[in-house]
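One protein chain omitted, others in place.
We just call them A and B in the order they show up, numbering each chain from 1.
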Amino acid sequence: MKKKLINFVDISKSYDKQLVLDEFNLYVLENEFVTLLGPSGCGKTTTLRLLGGFETPDKGQIYFDSQDITYLPANERRLNTVFQKYSLFPHMSIAENIAFGLKISKKSKAYIDDKIKYALKLVNLDGFENRSIDSLSGGQQQRIAIARAIVNEPKVLLLDEPLGALDLKMRQSMQYELIRLKEELGITFVYVTHDQEEALTISDTIVVMNQGYIQQIGTPEMIYNEPENAFVADFIGESNIIDATFIQDEVVEILGVKMPCVDKGFGQNTPVDVVIRPEDVELVEPSEGSFEGDVTSLIFKGVHYELDVMANGYEWLVHTTKLVPVGTHVGIKVTPFNIQIMKKPESADEEAVEIDE
Amino acid sequence: MVKQNSPGSCRNRNALLSRRTTNLLSKTYMAFIFLFLYLPIFVLIVLSFNDSKTRVEWGGFTLKWYVECFQSETIMSAFATTLQITLISAVISTIIGTMAAMGISKMKRKSRTFYLGATNIPLLNADIVTGISMMLLFVKFIDLGFVTVLIAHITFSIPYVILNVLPKLKAANHSTYEAALDLGATPLYAFYKVTWPEIRSGVFSGFLMAVTMSLDDFSITYFTKGAGVNTLSTMLYTELRKGIKPELYALSTILFFTVLILLLAVNYHPSKKTPSRAKEDFV
Partner (left out) sequence: MNRIKQQFLAGPYLVWIIGFILLPLAMILYYAFFNEDGTFTLDNIASIADPVNLKAMGLSLELGVICTLICLLLAYPLAMILNNLHIKNQSFVVFVFMLPMWMNFMLRILAWKLLLNKNGVLNTILLSLGMERITILNTPAAVVFGMVYDYLPFMILPIYNAMARIKKDYIEAAHDLGANNFTVFFKIIVPLTVSGIISGIVMVFVPALTSFAISELLGGGKVLLIGNIIEESFMQGMQWNIGSGLSFVLMVFVMISMAITNAFDKDGEGGTAVW
C-alpha cells in the first residue's frame, strides 16, 4: 500500500469571520494525481494555499511525510506551486526564472544549466532560455512556470487552476502534457480546478468540494458514474436529477412510474434523488417506453443532438445521435443499471460526506 | 500520531512574535517620518496663536496675527493674484491640453513623437531654466507682469493635462464614437455624449494638477513676473529674505487647512472604494 504523503487533520480556516474550511480532513497518497474540484468559494484554493504555506489554519495540523508543517514557512517546504497566472518574474529571462530556486539552494552553474535544458525539454520549449516573458503565449508561460517548479525536484507539485486563463484548444493540449509530465516525473500532483471535464481527464483521484466540505472522493469513473449526492451529480456533467421514492430494494418510483434498479439498502418508501445521465436516456416508440412525452427543443452539438423531452411533468435532458424533430411524440426508456440512486441530504452539514472509510 | 503539543504550535508562537516585532518597527518608522513631515507644520500652527515677540516661547493665546494677516495689503494682494493666475491658467491649459490630447491621439507616429517630445520639455527641464528662457523671450516683446506670468503658468500646466487625458483617450472605445456618428449624431453631440464621459475623469485630474502646479510654482513665476506683481510664493520669498513675520504663520495655518479640506473633499469621500486593496477572494 502507498503511504500517505500529505495529511490534513481537522483543519479550520476562516476569512473575515466567514468559515471557509470546517474540520477539514484529507490525505493524499504518494505519486497520486489528486484534483480538488468545486465551484468558486468551495475552499479548494484555500486548501492548496494552506499546503503551499501561504496561509496558516486557525485550527488543525498539516502533515507532510509525517512531519508537522502547519507553520513551516513556504520557502522551507519541499513542494512547489504553479500559480493561476502572472507568476513568472517579469524582470528575468526564462532561464533566470527557472534558475531562481536552484540559485537559492546554491547549486553549481553547470548543474543549473543542465537542469534548465532538461526542464525546457520536458515542457517542449527547448531553446527558449533567453526569450523574455512577454514574448510567450499564455500556454507557454504556464509551461515555463511548471518547468520553474519541477527543477527544484519537489515531492509534490501544487497547481492552482494553471490552465484557467487559456483557451479551450490550449487547455486540452496542456492537459495531456500534464498527464505525460506526471508519468515521467513520478511525483505527487495536487491540482485545483473548477472545470469538471479537466478533472475527469487528468486525475487519479478527484475530491469534490462544496462550501468547505468534501462531497465525494473517488476515481473519475466513480465520481461520474456513481455520484453520492445531487451536488456531485449536478456538478459533474449535465444530468437529470429527479425527486423519487425508493420503494424497496431494487425498485424505485420515478415520476409516478415504478422502475427496476440495481441499488439496495435505502430502506422502504424513502425519498431519494435519482440521477440519469442524458446519454443514458434512450428514445423509443411511445408504446415501448416507461415514460411518454414530446420533444420540445433540439440543438445540434456536433457529436450528438441535445434534446429536451417533456414527459411525466419533467423536462428530460437527452443526448442522442438520432435526429428527432421538435414535436415528435416519443417514449423514454432507461435500463436499471443506469439509474443512480442517491440519499437526499437532510441538512447542509450532512451534505459533507464522512470520508473515513 | 503526533502529540498535541507539537513543535508546530511553538513555531506558530515564534512567527506571531516576529510578525509583532516587524509590525512595531513599521509603526515606529511611520511615526518617525510622520513627525519629520508634520512637526514643522505643527510648530507653524502653534506659533500662529502665540502672543509673544520672541518666536518660540509661549506668551498666551491670540488671534492678532490672523487679524494682521487679513489686514496686510501685501499678503492680500498676492493672495488675489495667485487665485486669478491659478484659476485662469488652469482653465485655459485644461482646454488647450484636452484639445491637444484629442488631436495627438489621432496622429501618426511621427507627429505624435514631436508633440510628446515637446510636451516633455517643460516637465523635465529645470524650472529655473524654463523661467529664464521665457523671461528672455517676453522682455523682447512686452513688459513683464500679470500676462507673462499667466502665459508661463499655462505653458507648464498643459503637459500635465495632456498626460492625464491621453491615457483615457487610449482606453476609450473608438468605435462607440463612430457608432454615434453612424447613428446620425453631429460630431459635437457625439463628443459630448460618447467621448466626454470616458475622458471626464482624466480632464478633471489634469485640471487639479494644473491648479496644484500653479499654486506651488515659485521659480518660473519669479523670473517672469517683473516688478509689482507678486503671487504668494514670490511674495513669501521676498518677505522671508527680510525676516519672519508672525502673520505668515497665520497665513500658513489658513492655507494648510484650506488645502486639507479641499483635498479631502476631492480625493477622499467615503463612497470612493480603495482600489485593488480589498482582500483578494482566495476561497
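In this section, contacts are C-beta pairs under 8 Å (C-beta built on N, C-alpha and C of every residue); 3 or more make two chains touch, one makes a residue touch a chain.
Remember, predicted model here, so these are calculated numbers, not experimental data.
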Neighbouring shown chains of the undisplayed chain, as defined at the top: A, B
Contact residue for the chain not shown (choose from A:T47, A:N80 or A:N210): A:N80
Among B:L17, B:L63 or B:M107, residue touching the chain not depicted: B:M107
Residues in chain B touching the chain absent from view: 26, 29-30, 33-34, 36-41, 43-44, 47, 54-57, 96-97, 99-100, 102-107, 111, 115, 118, 120-130, 132-137, 140, 151-152, 154-155, 158, 160, 162-164, 181, 187, 190-191, 209, 212, 215-216, 218-219, 222-223, 232-233, 236-237, 240-241, 244, 248, 251-252, 255-256, 259-260, 263, 267-268, 272, 274-277, 279-280
Interface with the undisplayed chain - residues on chain A: 52-54, 73-76, 80-81, 83-91, 100-101, 104-105, 145, 148-149, 152
